[in-house]
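The complex appears here minus one protein chain, its other protein chains still in place.
Letters A, B and C mark the chains as written, and numbering starts fresh at 1 in each.
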Amino acid sequence: MTSATVTGKPDEPVVATRNYLTEGGVTLRSWLLTRDHKRIAILYTLSITVFFFVGGAAATLIRLNLVTPSGIFTPDIYNRLFTLHGIVMVWFFLIPSIPNTMGNFLIPLMIGAKDLAFPRLNLLSWYLYVGAGLLALFAILIGGVDTGWTFYTPFSSLYSNGYVVLALAAVLAVGFSSILTGLNFIVTTHRMRAPGMTWYRLPVFVWSNYATSVIMVLATPVLAITLILVAAERLLKVGIFDPALGGDPLLFQHLFWFYSHPAVYIMILPGFGVISEIVPCFARKPLFGYKFVVWSSIAISVIGFFVWAHHMFVAGISLYAGLVFSLLSYVIAVPSAIKVFNWTATLHKGWISFDAPMLYALGFIGLFTIGGLTGLFVANLAFDVHVTDTYFVVAHFHYIMVGGMVSAYFGGLHYWWPKVTGRLYPEWWARIAALLIFFGFNLTFFPQFILGYLGMERRYYSYPPEFQAWNILSSAGASVLAAGYALPFFYLGWSLFRGKRAGSNPWAATGLEWQTSSPPPTHNFDRMPTVTRPPYQYRPEPEPQDV
Amino acid sequence: MSEAGPLPRPEPQYATTDQQAEAATFGMWVFLATEILFFGGLLLAYTWLRASHPAGVAEAGRHTKIVIGSVNTLVLLTSSLTMALAVHAAEQGRRKALTRLLAVTALLGLLFLGLKGYEYHGEWTEHLVPGLNFHEDGPHARTIELFYFLYFLLTGIHGIHVTIGIGLIVWLALRARRGSFSSGYYTPVEVTGLYWHFVDVVWIFLYPLIYLVGRSGP
Amino acid sequence: MTGIPRSYLFTWAALVALLAATLGLAYVPMPGPLNIVLALGISVAKALLVLALFMKLFRAPALTRAAAAAGLFWLAVLFALSATDYLTRKVDPVGDLSAPTGREHRQADR
């Protein structure tokens, strides 16, 4: 038994001379017109990094403002800051984060294909993303938007004094970008798998991105049409969301959350995929309950559509609807719990090492568990009536999206860094960053649970003085967290030029992506692979790959 | 029977032309699933309006121009036929027939848009354009305004789809005339055909929802 | 062979006939929601004709049919779960403010 899952790939030299970074030229033009999924993934990585820092800067200012009960900024500035933070982080960082960077880079490699099914669409998707991003930044620069990322009517359609229509257009465009990506992934997964790559031999990362793509393709169009309705209402001063005109504001909320709740799963499912790759690799054991993990991803992506009105328990929906949606929300907690148990069980009787990707993965499991468990609180009808729109909810979804997804993003970034760049990152710095992020994160967001139960409302630029102590703790944590996030930016940048050469498989990992050179050649494999084994056939001692 | 056509090599990411054709067709179907939900949001809004203000919607429905609407339905149904025949001609590699059928389909599409434009003009002169030029008295004025708000969005977005379809079909017709398709390679025709039929299906549902409302009433 | 396939012509003829039927039926007063039910039923029939014969859905691979079914399934989810709210926002028939379970379900002109 070897660690390889493919046959037919001979070993290669440590330094690949021919790879996607050099083949096809290094001109700007060769990058901007590329159809190579790996280059597009790099373009995405660079652009979402920009937006991560834009959104992060807004977060820093928000936490700064909340150090004192009376606030530092004017309310208009503060309202624009959290709207900016929400829009940028949700649509320009979290949703594209793992799918469009690692998904783009890895899905063809993992299934043994030369590229995605539609490389031009892939590039178009990136251009839409960048265009939308520039439009959003433009809207911010000329005056900003103060509706919150949720655009609730009739505030957004009639009362807000921000550049709402521009922001709506930006979100609309980025939505189309995400539809195209999802479509591409679905077709690629169905139609481009290598010989022998059956569905149950797919890595969980591919399954997760597939489940994510289903949501992208089927939920995003509803968001698109909803935003068009809001924009039309704002421009024409007539519309079906305005009660003064006989419309129904709850209709907006139904349509919006029909997208935006499944979108929460767009923001976490790919993270599940990354963790399911890392944990078996560093525990040197097959993933526990592979089929359960796979089908719980699919279950989440389907049931994720059935729970949206749990955002509306106090919004004026009927009692009956509340009962139904709360029950369905409890149902969806089950597949998430299954995953946590499976990752934990994968550690059982393994040979665990603690490299940086594993630290991020363990951090992910811890933070996601807390986020998921507090999901039980907010899915609970009576409890939600007390905490909805408070910092309890803010803390809950940050545990999932920042504690979860961003940890997974960084974990994946470190794990596949050698594959993408051909170089190793400095291990000790990476471990320090992982620990800083874990502790900084908890210090930032755990106090917010308590604040929420005490009754501190979200989107408040000022607050009663009795809440100050917890807020100061939270802001202190945010500075630790900011340092944790800034650190990788420097050492990863350094490693691009000075890092040790990685070789094709530094982690002795299974999976097709490790069977080609690092960085991979433009068409991914010198000889197209044939798959003969299920994934994660790890054995205790890392051995030299292939005999 | 068929003209000797080029059999282009598949794009580099595909192993075979079959794989490429399957991917393209499946991709279009996934896109159409997206489109269903895109129109679905609007249809939910329509359903809400109709369920909560049935009398007003019925009165608004009687304001619509049923003759143009019905003729336009006929036009689109016929264009679907010519599109289906075009795909059939492509399958058999009949270049001339393909070019002509595509041209007819595009012309029918244009006719549809022309009639739609004429209808919009009529609505403008009757002050039925919400927000810009709307004037209506009576108890149901606000519902009529909301109905026309949705009417313009539904038909407008549908019209954009028709326009895109016409553009694609014209492009296909030009390529067909140059002989780019053969019985071995006509995936673009087939995929565009799917899109065009879908646009027709959307209209099949819009027609009763817009034009046939309240016709049996006073 | 160069002939026009007859099945396409029959399909088209059926579509036109259904169009005429739905147009005519719309003018016949019927009780309750029967008008709209009939009209939508005819639309479904027309759509099925187009899907099955023009778009060749019923001869298509299972995967293609799954994609189309997924779109319709999620559309149904959107409508059905929205209905859990809208259909149960009833006014409680006591001479009182609308009771807490109930909401005004007819709030504007009708």
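Throughout what follows, contacts are C-beta pairs under 8 Å (C-beta built on N, C-alpha and C of every residue); 3 or more make two chains touch, one makes a residue touch a chain.
The rule is short, and it goes like this: contacts and distances are computed from a predicted model.
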Protein name (UniProt record) of the chain left out of view, among "Receptor family ligand binding region", "ABC transporter permease", "Multiple resistance and pH regulation protein F" or "Cytochrome c oxidase subunit 2": "Cytochrome c oxidase subunit 2"
Among A:T369, A:S407 or A:T421, the residue in touch with the chain that has been omitted: A:T369
Selected from A:L32, A:L46, A:L134 or A:A469 as touching the chain missing from the view: A:A469
Touch criterion as defined above, residue of A:R431, A:R459 or A:H523 at the omitted chain: A:R459
Subunit B, residues in touch with the chain not shown (by the definition above): 55, 139, 142
Residue numbers in subunit A that touch the chain omitted from display: 71, 75-76, 79, 146-148, 152, 154-155, 158-160, 243-244, 249-250, 283-284, 288-289, 292, 313-316, 319, 322-323, 326-327, 330-331, 333-334, 337-338, 340-342, 344-345, 347-354, 362, 365-366, 369-370, 373-374, 376-377, 379-386, 388-390, 450, 453-455, 457-470, 472, 540
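Note that only the chains that are shown with their structure count from here on.
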Geometric centre distance via CA averages, subunit C-subunit B, whole Å: 17
Cα-centroid distance, subunit A relative to subunit C, in whole angstrom: 36
Subunit C, residues touching no fewer than two other chains: 63, 70-71, 74, 78, 82, 107-109
Residue list for subunit B, restricted to those that touch at least two other chains: 22, 26, 30, 33-35, 37, 40-41, 44, 48, 52-53, 142-143
Interfacial residue positions of subunit C with respect to subunit A in the complex: 63, 70-71, 74, 77-78, 81-82, 84-85, 88-90, 100-103, 107-109
Subunit B - residues contacting subunit A, complex: 11-15, 19, 22-23, 26-27, 30-31, 33-35, 37-42, 44-45, 48-49, 52-53, 130-132, 134, 142-143, 145-146, 149-150, 153, 157
Residue ranges of subunit B in contact with subunit C within the complex: 1, 22, 25-26, 29-30, 32-37, 40-41, 44, 47-48, 51-56, 66, 70, 73-74, 77-78, 80-81, 83-85, 88, 92, 94, 97, 139-143, 193-194, 197-198, 200-201, 204-205, 207-208, 212-213, 215-217
